[in-house]
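A protein chain is absent from this complex, but the other protein chains hold their places.
Chains here go by letter, A and B, matching the order in which they are written, and residues are numbered from 1 within each.
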Amino acid sequence: MAEAIVKTENLTYEYIRRDAEGNPEGVTTAVDHLSLDIAPGSFVAVVGRNGSGKSTFARHLNALLVPEESAVWIDGMDTRDSDKHLDIRMAAGMVFQNPDNQIIGQVVEEDVAFGPENMGVPTEEIRLRVDEALELLKLTDKRLDSPNRLSGGQKQRVSIAGVLAMRPRCIILDEPTAMLDPQGRAEVIRTAHRLNREEGITVILITHHMEEAVDADCIYVLDKGKIAMQGTPREVFARVEELKALRLSVPQVTYLAWLLRRRGVALPEAVLTVEELVNALVV
Amino acid sequence: MKLILDHVTHIYDPHTPHARTALRDVSLQIGEGSFIGLIGHTGSGKSTLIQHLNGLLKPTEGSVYADGKDIADAEYNRRALRGRVGLVFQYPEHQLFEADVFKDVCFGPKNLGLTQKETELRAYEALQQVGLEPEVYDQSPFDLSGGQKRRVAIAGVLAMRPEVLILDEPTAGLDPGGSREILSLIASLQKERGMTVILVSHSMEDVAAYADRIIVMNGGGVTMDGTPAEVFAQADALKEIGLSVPAATEVCRRLYAAGIPVRPDVTTAEEACEEICGCFLR
Partner (left out) sequence: MRGITIGQYYQADSPLHLLDPRVKLLCTLAYIIILFFADNPYAYGLATIFAFAMVMISTVPVRMILRGMRAVLFLALITVLFNLFLTPGDVLVEFWIFTITRQGAQTAAMMALRLFLLVLASSVMTLTTTPNKLTDALERGMRPLKIFRVPVHEIAMMMSIALRFIPILSEETEKIMNAQMARGAAFDEGNVLKRAKSLIPLLVPLFVSSFRRAGDLALAMEARCYHGGKGRTRLHPLRYATRDVIAYLVFAAFLAGMIVVIRLF
């Protein structure tokens, strides 16, 4: 196996809870001794309920948070080394939840250029990168539009283009679909898979919608800052009751297949799509 | 209470270059005690429609009647109407502003001109109904978790004791556990208090599980209106306007098309399970 693009070792993040007067109430462990390796080129989903620590985890991958005792390596770089922070952010780009709060430019192409501009890329090269990123995200015809005129899904694609123009090896999507309608959600997830498949970019998708993890190579389910489950979608989706206890859910078709199997209908352990279920039933 | 929309058309910024028709000739009757699911993709006119029901927007053409009275009339008390038709917007926690949870929930009933005592009584009742622990009543709403904030916001509308409760995507941004809790809360309120609930949702599964009537909007008009079984039976027409049917419905439809004698108009996983078991376990 190639060297891991993301590696964490006993990653722990604690913060002090305070009451209304600002007096410390106790310590919350948002991420609790989390160790994992993510192989370059893979598509990994990190799933968990609100407050499971998944966003805190994500922020460590971009050196927005830096561990004190434990360690995170991005593309071999230790995030505790503050001289490496810019390089780490170039290697692992990050897309956030609210599309409105991460678009800086007043024109689509200017926003996409923001990252390379900060990196000090020469003007001609910025132009190239911006055009390439817009092309890849099918936004070329929108390049001179105001982001305010775009749909939620389009805005998130602009955010992804902005990260892509930094030519990262890895993209971290932190709940990119939470504020989108079903069309926008499908648009973003499709795009993430395409970038993974065609450009070989490692994708780490943070989400609480299990159905978005169906096509991932590997799923980590987080709870209380720890890895509660880990495996291929098929392995994880088979554990319907455990997932429910973790305040997650499986796609309806998986749930239906699980109900049927429990009643004694002969079906494989986990069914992920309508086609699969229909084909399994109609022999 | 009974709400009637009579040939309602709404145009934003009329007579300007930005003019945009959001509702086109919509006629609807909303009776008492039903649980209505309102579906349609973004821009289909759902948000504009619900803002007509409590008089926040006025029709450009046509009329809205509440218990037989035209709510656009100059002498009609629209503020009282907003107490009777409660509207919970998307991300309602963004409207919280008071120093503590209890005061915030009092805001609605206070605006209705109720006495201090009645206001507080209703606020208590509403906070209990949404299942919040008394410990949080005197906390700042901004210190609560996302799911709790949303409950406070819903309580803020419930405290007005509305007869009709409209919720615009009340589960947006919540995790599946939080969504399940909010939806079952709404369902139990509807049953226990005999309220009419209008649930705007993007999730066909949720709408199928709770609603007894589904209204489908597209391009500013109502294109379907019926029971979940009736609406989801028109799967092809729904797909044409960019919507889908619940996965359980889709499975049964395909099985039926493949010659297996299951009912193709089931709408929930449990129903589908019964149907399929009926065919395969004999």
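By our rule, a contact is a pair of C-beta atoms (placed from the backbone, for glycine too) under 8 Å apart; a residue touches a chain by one contact, two chains touch by 3 or more.
Note that the structure is predicted; figures quoted are calculated from it, not measured.
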{"item": "Residue in contact with the excluded chain [from A:115, A:153 or A:233]", "value": "A:115"}
{"item": "Of A:35, A:101, A:140 or A:279, the one touching the omitted chain in the full complex", "value": "A:101"}
{"item": "Contacts of subunit B with the absent chain, listed as residue ranges", "value": "12-13, 16, 18, 51, 54, 56, 79, 82-83, 86-89, 92, 94-97, 107-108, 110-112, 142, 156-157, 160"}
{"item": "Contacts of subunit A with the absent chain, listed as residue ranges", "value": "59, 62, 64, 86, 89-90, 93-94, 96, 98, 100-107, 109-110, 113-123, 126-127, 130, 147-148, 162-163, 166"}
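Here is the rule we go by: only the chains that are shown with their structure count from here on.
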{"item": "Residues of subunit B that touch subunit A when the two form their complex", "value": "41-42, 139-140, 143, 145-147, 172-178, 180, 202, 205, 242, 244, 246-248, 250-251, 254-255, 258, 260, 269-270, 272-273, 276-277, 280-281"}
{"item": "Subunit A - residues contacting subunit B, complex", "value": "20, 49-51, 151-152, 178-179, 181-184, 208-210, 246-249, 251-253, 255-256, 259-260, 263-265, 274, 277-278, 281-282"}
